[in-house]
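All protein chains of the complex are present and in place, except for one that has been dropped.
Which chain is which? They are A and B, in the order written, and residues in each are numbered from 1.
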Amino acid sequence: MTRSNGCSSPSAARSEAVALATSAFTTGELATRFGLRLQGDSETLIDGVGTLAGAGPTQLGFLANPAYRAQLADTLAGAVLLREADAEGFAGVALVTPDPYAMFARIAALFDVRESRAAGVHPTAFVDASAQVAAGAHVGPHASIGARSRIAEGAIIGPGCAIGEDCEVGADSELVARVTLVRRVRLGQRVLVHPGAVLGADGFGIAVDKDDEGRAHWRKIPQLGGVRVGDDCEIGANTCIDRGALEDTVLEEDVRLDNLVQIGHNVHVGAHTAMAGCVAIAGSTRIGRWCLIGGGAGVVGHIHLCDRVTVTAMSLVTRSIDQPGEYSSGTPIMDNRSWRKSAARFKQLDGLARAVHGRDKNNRENP
Amino acid sequence: MTRSNGCSSPSAARSEAVALATSAFTTGELATRFGLRLQGDSETLIDGVGTLAGAGPTQLGFLANPAYRAQLADTLAGAVLLREADAEGFAGVALVTPDPYAMFARIAALFDVRESRAAGVHPTAFVDASAQVAAGAHVGPHASIGARSRIAEGAIIGPGCAIGEDCEVGADSELVARVTLVRRVRLGQRVLVHPGAVLGADGFGIAVDKDDEGRAHWRKIPQLGGVRVGDDCEIGANTCIDRGALEDTVLEEDVRLDNLVQIGHNVHVGAHTAMAGCVAIAGSTRIGRWCLIGGGAGVVGHIHLCDRVTVTAMSLVTRSIDQPGEYSSGTPIMDNRSWRKSAARFKQLDGLARAVHGRDKNNRENP
Partner (left out) sequence: MTRSNGCSSPSAARSEAVALATSAFTTGELATRFGLRLQGDSETLIDGVGTLAGAGPTQLGFLANPAYRAQLADTLAGAVLLREADAEGFAGVALVTPDPYAMFARIAALFDVRESRAAGVHPTAFVDASAQVAAGAHVGPHASIGARSRIAEGAIIGPGCAIGEDCEVGADSELVARVTLVRRVRLGQRVLVHPGAVLGADGFGIAVDKDDEGRAHWRKIPQLGGVRVGDDCEIGANTCIDRGALEDTVLEEDVRLDNLVQIGHNVHVGAHTAMAGCVAIAGSTRIGRWCLIGGGAGVVGHIHLCDRVTVTAMSLVTRSIDQPGEYSSGTPIMDNRSWRKSAARFKQLDGLARAVHGRDKNNRENP
């Protein structure tokens, strides 16, 4: 399958990647294209990227993390992307930039050659008569699109995706494969959703009720809201974002969620916030902008975190946080035998503290 | 797609929701229908529901949580559902009930208008020749149904569901989309399963064995049981319930599981128990009735929890619990700098306790 070169315009970045497939660049070309200072040979041919330890003579390595500085002397990389300070004394070909990691991301994208997707709807896909699919969108095998949903130009709906009613997929967004948008889910532009993610499932709302004979049981709270995802968000594999009970669950722009993340109903996530794998945010909680939530961390419902809060891995946030900074809970990893002793003492901690303070008091009274 | 009005009877609740689409009700009609005391105008027209803060003049708000009582004075809601005590002095239109939250759930269901699903099997679906699909069931696009499986009247098998061999889906149950029932999975009536859930995968059973040359490796334990899910259960998105090794994994009736929950093989979950997102219950554990398991909590294998045990978020239960009540583990969230100090001391806790008690002993001996 090749994307037609016709009217339907994919994103510029995507076109570039396709056009450049199997291409190579001289170090001089890279320096010019990305505005880098070149130190050394301008004709070295680069056809890929790698780590300092792994890159070969036609690959570009990079030095961003100082911990790897010692590898610079031995690298076989054809050229290395690094900071001015690291370039001094480096005998190889250097491309110099103040921020090697971000620049590496840009250059590596040249070599991220993806299969292009032909515009059009695959014959095995099913599109409801009331749905709208732009001429330049791709709808893959076994995808289904429900009533009144709209797929914008350049969007890619991968194989096995199931889109329900009243959803929107913005321009140049991609649902990689087997993504579900249940209902009332609106994605902005350039949103990337990985396989198995489920957006717009019912929020988890139940209330104890009684039946006619007075027996208690759960009654489901209808979930009448939707999900809104801003431009440039990325949603990891098998991540779940429930739709709101009365209003929408919201991700502002450029939010980055790793795999197996759970976002409860009516959560609001500020722009540029990133969450590592297995994070869970309970319902109606509001997370600020530029927050970083470590893997496996949890945030209880109905609280808020201000901007620029970092939560370390597997911590549980049980109260609102109003000061930017780093927050943690849990205990350090220990060998099991030592841990058992500490754990047993944790249970006695109040008594221990009382003993100490009681004695203090005692000491003060009877010095 | 419109459900045929013919013989195949969907659940009464579902019919009602469809019939009422785009309808509105006067406050008088709501009072009569749900047996509520009406205070104020009986002709106010209600066409939706909302929060006290968000509801407009044609919407019904509700006051269940006392924390929101202050919003009552300023609400723009056309009417408010509340308790007798809160109705006193309220100037707006009030619908009075002893349990506003459960009543809100009932009334909101009037406005939860869903696309109805036509009875019949979608042309892109695949049904094994030995499977049975009731005339009034709906089987959506790209669904597949394996040998000897049975889909009862009023059941909905959404797009992309994969049902294996020897499964049963009870009357009026719904698999929303992309649900997998691997094999020997039996769902009761009115069970709701959200997208991506996997029921009946192999339990995780392995034993160390040796090959002919004496080298150790894992040998898989065959998983010969199934999964049984009682009436009125709800299973969240991407939740997994493994089938049993020798006997069945069981959920009694009205069990409510949120997203990304893991239920190991041979677990037994009592009626009305609810688990929030990302909970994991290890194999062969027995959970009582009306238990509430907080988000991210874990329960190890081969233990039991009696009825009405509440486990707070991200706690780990490592022993059986025989007394109803609330249980917790973990440490509080702290700023990282303070936490590091406490965490370092946690490792020394046994020594600290010995120092205190030793001194106590010392003090007793040498006062």
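In this text, contacts are C-beta pairs under 8 Å (C-beta built on N, C-alpha and C of every residue); 3 or more make two chains touch, one makes a residue touch a chain.
Nothing here was measured: the structure is a model prediction, and the numbers come from that model.
The chain omitted from view is touched by exactly one of A:L95, A:V300 or A:M314, namely A:M314. One of A:L36, A:V49 or A:A152 touches the chain omitted from the figure, and that residue is A:V49. In the full complex, chain B touches the hidden chain at residues 124, 126, 128, 142, 144, 146-147, 160, 162, 164-165, 178, 180, 182-183, 196, 198, 201-202, 204-210, 216-224, 238, 240, 242, 246-247, 260, 262, 264, 278, 280, 282, 296, 298, 300, 310, 312, 314-319, 321, 323, 325-332, 334, 338, 341-342, 344-346, 348-349, 352, 355-356, 359.
Within chain A, the residues in touch with the undisplayed chain are 1, 48-51, 54, 99, 101-102, 104-106, 108-109, 111-112, 115, 122, 124, 140-142, 158-160, 176-178, 192, 194-196, 232, 234, 236-238, 254, 256, 258-260, 272, 274, 276-278, 295-296, 313-314, 330-337, 339-340, 343-344, 346-350, 352-353, 356-357, 360, 363.
Note that in this section only the chains that are shown with their structure count from here on.
Chain A and chain B have centres, each the mean of its CA atoms, that are 26 Å apart.
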